[in-house]
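One chain of protein is taken out of this complex; the other chains stay put.
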Amino acid sequence: MSRLHPFTLLAIAGSLPALAWILPAPAGGAWAAAVALVLTLTPGARPGFTSVFRTAVLTAAPFWLFLLLLHDVPTTVAIGLRITTMVASFVWLVATLEPARLVEAMVAAGWSASIAYLLAATLSAVPVLKARARRIVEAQRCRGLSPRGGIAARLRALRALALPLVLSALHEVDERALALETRGLVPGIRRTPLAPPPDPALEQATRWALLLGCLAALVWRFVLPRLT
Amino acid sequence: MKSLTLDRASFWYPATASPALRDLSLEVAQGEVVALVGALGAGASTLLLVAADLAPRVTGGRLTGAVTRRDRSGIVLPTPWTQLSGMAFTVWDEVAFGPANLGWPPHEIARQVDRALEQLELVSLASRDPATLSGGELQRVIIAAILAMDPGLVLFDEPAAELDAEGARTLWRLIRLLAREGKAVLLATSALDALADVADRIVWLEDGAVRAVGTPDLLADVALCDAGLGTSVATVWRAGGLPQPYPLTVAHALQRWR
Partner (left out) sequence: MIPALRLEGVTFSYGPVPALENLSFSIAPGERVALLGKNGAGKSTVVRLVAGLERPDLGAVWVGDWDTRDCVPEQLAWRVATVFQHADQQLFAPTVRDDVSFGPRALGVGEREVERRNRRALEDLGLTAHAGDHPYDLPPALRKVAALAGALALEPALLVLDEPTIGLDRVLRARVTRALLDRSAASVALLVITHDLTFAAETLERGVVLDRGRLACDEPLAGLLGDATRLEPLGLVPPPVAALSAALDLPGRPVREAEVARELARVARGRPAP
């Protein structure tokens, strides 16, 4: 999966949620969500990502609970499936899209290196933050923090885990900006592609097909009824 | 030939009343290794950022005075893990990141990367994932990554902090090699004992200003010893009440003793 051209991955991850929202619920949403979840089960996740499927499900679950509190069952299912599609597509994208390949693809297509890195840095942040989160959990456990206990205890624990992660990450944003500058990101210079991802005609066609498919669905769903 | 010249430079970080650098003048010539020593907060890191044209351009703040650079600079920060691109899956790609950004042709990139990997003894790690490296290995990878961009002025901020004895030895040898190749090297380090064989000149920074400049013999000076900035041998010699001049290294001490 990760061997596909980055733009193809983006197209897939973009069109699934789009179709989920455009097509009539619940069938449209169910179909799109199913495809997205099946994608999360396919191998091809880059290092640092274990069980993409589980992550997708666990991230989407709280939304379902929230919806259930606010809406009746049919509405919950309709919106829930759409949100699930969005979440699953995004999680799949982050796990499958290699930042380096995205940068290479964007630069080869003429985008400026700085913008490419901005996008790629978002994707590459995840494994780094995961690794740091793990280290922080370990350090706090070694200071006596127990992940078990009642609600109050767990909330306290969450604070001791989330705050250091956020604080140290924020603190490092400045340093990261500085550090990336040290690696030669000078505006105006065209980066040398080291290994631009191949872009077979089939994939280009698929991307166009997906785009046209979304547009067609849009027209079918919203424009045609007004005309007839 | 001067690679870097600071003429009465003062620098204030954003929203800070007192300057981090005060009226500082300094020159670093090509082929020379200049070491900055001082207490924590004396301004060495700031000085390196100014030399690298990162302050005030990226950090913000205000700079007065003149800074002249002849060559492209490369800086190795004291937190090497922040300098990882996050976008390379092998050490080779990581080191190639910088040269690729500079738009060099592929064969030139390959040449520079291979050379840098060899210089930092990283050839055996070339296909490793940078995320799996230890602190010391990472520091060497970042150094290689900066050197692969072939800077004329190389700036190091505590480059040996995470290295073990062997790694540190390789680093100091490499720094001397860089100077022999004609590069200008400016480094901030607390590894005072190594400087006798590494630095051509020592600059003592205090509160953002130059307090003294001299050859490595400066590290055996009374004032520096009192400030905790003398070499271990000089410091213990002084503590033993023995007369000046204090020896810099064990070899010097042996000579004096006889």
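Think of it as A and B in the order they're written, each chain with its own count starting at 1.
Methods note: a residue touches a chain if its C-beta (ideal position, glycine included) is under 8 Å from a C-beta of that chain, and two chains touch if they have at least 3 such contacts.
For clarity, every value in this text was computed on a predicted model and none was experimentally measured.
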Among listed residues B:Glu137, B:Asp150 or B:Asp221, the absent chain is touched only by B:Glu137
Which one touches the absent chain: B:Thr16, B:Ser127, B:Thr215 or B:Ser232? B:Ser232
Hidden partner chain, touching residue among B:Pro19, B:Gly43, B:Pro78 or B:Gly98: B:Pro78
Residue-wise, where is subunit B in contact with the chain that is not depicted? 39-41, 78, 134-137, 158, 161-167, 169, 190, 193, 228-229, 231-233, 235-237, 239-242, 249-250, 253-254, 257
Listed in rising order, the subunit A residues that touch the chain left out are 132, 135-136, 138-147, 159-160, 163-164, 167-168, 171
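We take it that only the chains that are shown with their structure count from here on.
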Per the C-alpha means, the centres of subunit A and subunit B lie apart by a whole-Å value of 39
Given the complex with subunit A, which residues does subunit B contribute to the contact? 49, 52, 54, 58-59, 74-75, 77, 79, 82-83, 85-89, 93, 96-106, 109, 129, 131, 145-146, 149
Subunit B contact footprint on subunit A (complex, rising order): 46-48, 98-100, 103, 113, 117, 120-121, 124-125, 127-128, 131, 172, 174-186, 189-194
